[in-house]
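Removed from the display is one protein chain of the complex; every other protein chain stays in position.
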Amino acid sequence: MSAGLPADQSVGTRRGTPVLEPGYTYGSVTEKISAIVLTRPTTRGWWLGFGVSFLMVMMLFYTISYLIAVGVGIWGINIPVGWGFAIVNFVWWIGIGHAGTLISAILLLLNQKWRTSINRFAEAMTLFAVACAGLFPLLHAGRPWYAYWMFPYPSTMGIWPQFRSPLVWDVFAVSTYFTVSLMFWFVGLIPDFATLRDRATSRARQKTYGMLAMGWRGSARHWHRYQSAYLLLAGLATPLVVSVHTVVSLDFAVAIVPGWHTTIFPPYFVAGAIYSGFAMVLTLAIPLRAIYKLEDFITMRHLENMAKVMLATGLIVGYGYIVEFFMAWYGGNTYEIFLSLNRLAGPYRLFYWALIACNIIAPQFLWFRRVRTSVLALFVMSIIVNIGMWLERFVIVVVSLHRDFMPSAWGMYSPRIWDWTMFAGTIGLFLALLFLFLRFLPVISITEMRELVAGTQSSDKK
Amino acid sequence: MQASTHTRGLPRIYGLMAEFDSTAQLVAAAERCRAAGFQYVNAYTPFPVEGLAEVLGFRRSNVPLLTLIGGILGGAGGYFMQYWMAAMDYPLNVGGRPLNSWPMFIPVTFEMTVLGAAIFAVLGMLALNKLPMPHHPVFNAPRFALASNDRFFLCIEARDPKFDRVATEKFLESLNAHDVNEVEN
Partner (left out) sequence: MDCSKHNKREGHPAAGQPLDLHAARERLRHTTGKTYWRSLEELSLDPQFTELLHREFPRQASEWPEADAVGRRDFLKLMAASLALGGLSAGCARKPSETIVPYVRTPEGMTLGKALYFATAMPLGASAIGLLVESHEGRPTKIEGNPDHPGSLGATDVFAQAAVLELYDPDRSQVLTHLGDIRAWSSFLAEARVVVEALKSTKGARFRVLTGSVISPTLGDQLQSLLAQFPDARWHQWEPAGSDGAREGARLAFGRYVNTIYRVDKADVIVSLDADFLASGPGGIRYAREFARRRRPDVPGGMNRLYVAEPTPSVTGASADHRLAVRASEVSELAEWIHSQLTSGRLSDTGKNSGSEEKNRWASAVAHDLQKYRGKSLVIAGEHQPAAVHAMAHAINQSLANVGATVLYTEPVEAGPTNQLESLRELTNDMKAGNVELLLILGGNPVYDAPADFQFAELLKNVRTRIHLALFEDETSQLCHWHIPEAHFLESWSDTRAYDGTASVIQPLIAPLYHGKTAHEVLGAFSDQPSRTSYEIVREYWKSRAGGSDFEKPWRKSLHDGVIAGTAFAPLHVAAKVASSSRAIGSAAQARSGGAPWEVVFRPDPAIYDGRFANNGWLQETPKPVTKLTWDNAAIVSPASAQKMGLQQRVAATGGEHGQTLSEVIELDVNGSKVTAAAWILPGQAEATVTLHLGYGRWRPGRVGIQKGFNAYAVRASSGLWSASGAALRKTGARYPLACTQAHYNMESGRNLIRGTTLAEFHKDPKFGDEDAPPKSLSLYKEYQYAGYAWGMAIDLNACIGCNSCVVACQSENNIPVVGKEQVMRGREMHWIRIDRYFEGDIDTPATYFQPVPCMQCENAPCEEVCPVGATVHSAEGLNDMVYNRCIGTRYCSNNCPYKVRRFNFLRFADWETPSLKLLRNPEVTVRSRGVMEKCTYCVQRINAGRMEAEKQNREIRDGEIVTACQASCPTEAIIFGNANDPHSRVAKLKAQPRNYALLADLNTRPRTTYLAAVRNPNPELETPEKR
């Protein structure tokens, strides 16, 4: 959606590779993208991928059942480390869930044409990641069946949530984020549903997509309101994206634990979120364009731009690390200083150095154009960054907790099998949802591609 | 309108639908219709065409206003909820913090603002567009399925006082439309 601005003739001919290879018509983009959903047969590869991830989902369900039956004691957590994998994974998933809305919203406002072909599945990714993230705060509670007490509802106890607690802020931020992202995604889908409805051959599909399209018929007046609503959503989603990870970072920053109690956290968490978010988009986009032959839509230019964003946010994150150390030294607080040293040389030092390698060293290769333009290199890089960001959360959560104020209460945390199955399970859930999405919804916004065509084609064909 | 109903009883047709190949032709045609004094003209396109709505005499949408209202309601409601719960309904001494610890109430207030605004924006848009509406006469138009693909349609509705089954068809054809069809009601 070009946001009500005149079709930009220069889009296709910007320096570097274009965002849409030339030679496409309205019809051909419609054809090509809708074919993935409508006509393309379900391949063995799809079944394999979906099957595997489905099995992982089953493992997740098994873990959850056991967890609820026996208790969070099945994890490695203890006193002092009361939060383990559950919260690490929560923050990690939430972070991943940031790129989608960011790409759609912020880039839309900035009129970045290159967002068009990746925003749809980036948004989908956001929703699925947030869904995975949402599981953890609920299930990590000692009595998960009472997790709803965190919502403000008139209870028999007459008591309300405690709004000074960042966990309550989380509840509101994450649920708002999910709702808004869902609406944003769905609104974007409405015209494409209409397309699918009109092109579908089987009755069932016509009906289903018809329902989803809600009778959309592309009336000029509808388009007009539609555009302003979509723009407004984008405008709302942008600060929302920033606020969500800010709130998540406040879970830590509000606490007095050395290593958590830092004002740098909000900006540096947001940067980290975008960092990991783009990494995940790359991780997904690269195989996707290969498998569904979408190289013309998701061009090198997209990949390169995402690489640049990663580099930039990666540097911000690195700055965050440096500031933490500086403040520890400059503030001269015994506990902060100890924490810094404990990160560098304590029992978990390997995690810390691995994190530095993944998040700070590795991305520096993105300075080189040859790396940015090599699909394989980018894919590897994106995986590394995903691992690195997970490690960062581990270091923040576990390493800060395990040695805080009183040496007599120092302890250590090590994950147990159920920590791992839970983590792997959510990855399975994420992939399973993604596979379903690929199969039943257009991975790229057809409408917006048409606009790109309108923009790129000097003259309409007769 | 009255006249037409008297002469022909219940309107048999919804209007006349002209199909165009390109946005340029469509916009041009739309301008001509307006010039010719038609009021009930609407265009159907596979993607938003700049300026088209204005040409068809559609001034402004109320979606932004609704969004603003939603935001204000959400924000005010959000803060009041917290204040009422923490300071009025069930006041508790929590870690020596004041009952109305307003700085701690800001995050939720903000989230509620965004939520309120977003919900109003989307629902407002759908409501003003009278969606969902599973069936609409224009779907009866032949080849209208292409309106969601690569064709552009212009429709002059039968309720238009200047509408005349024959004259209007002629007029539309004169706009070098791809072809013109009757849309049954």
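A and B are the chain letters, set down in written order, and residue numbers restart from 1 in every chain.
Note that in this section contacts are C-beta pairs under 8 Å (C-beta built on N, C-alpha and C of every residue); 3 or more make two chains touch, one makes a residue touch a chain.
These figures come from a predicted structure and were not determined experimentally.
*Asks:* Looking beyond the chains shown, say which of B:R97, B:H136, B:K162 or B:H178 touches the absent one.
*Replies:* B:R97
*Asks:* So one chain is hidden, and I want to know which residue out of A:M56, A:I77, A:L127 or A:A213 touches that hidden chain in the complete assembly.
*Replies:* Spelled out, the listed residue whose C-beta touches the missing chain is A:I77.
*Asks:* By the contact definition given up top, give the residues of chain B that touch the hidden chain.
*Replies:* 92-98, 101
*Asks:* Would you write out the residues of chain A that touch the absent chain, in ascending order?
*Replies:* So the residues of chain A touching the missing chain come out as 66, 68-74, 76-83, 140-147, 149-150, 157, 159-162, 164-168, 171, 254-257, 334-335, 338, 347, 401-402, 404-414.
The working rule: only the chains that are shown with their structure count from here on.
*Asks:* On a C-alpha centroid basis, what's the spacing between chain A and chain B, in Å?
*Replies:* Taking the mean C-alpha position of each chain, the two centres sit 31 Å apart.
*Asks:* Touching residues of chain B toward chain A in the complex: what are they?
*Replies:* Of all residues in chain B, those touching chain A are 21-24, 42-50, 52-53, 56, 58, 61, 63-64, 67, 71, 81-82, 85-86, 89-90, 92, 94-95, 97, 101, 104-105, 107-108, 110-112, 114-115, 117-119, 121-122, 124-126, 128-129, 131-136, 138-139, 144-150.
*Asks:* Would you tell me which residues of chain A are touching chain B in their complex?
*Replies:* The contact residues of chain A facing chain B are 1, 4, 6-7, 25-27, 30, 152, 158-164, 166, 168-169, 172-173, 176, 179-180, 183-184, 187, 191, 194-195, 197-199, 210-211, 214-229, 232-233, 236-237, 239-240, 243, 246-247, 250, 447-448, 450-451, 454, 460-462.
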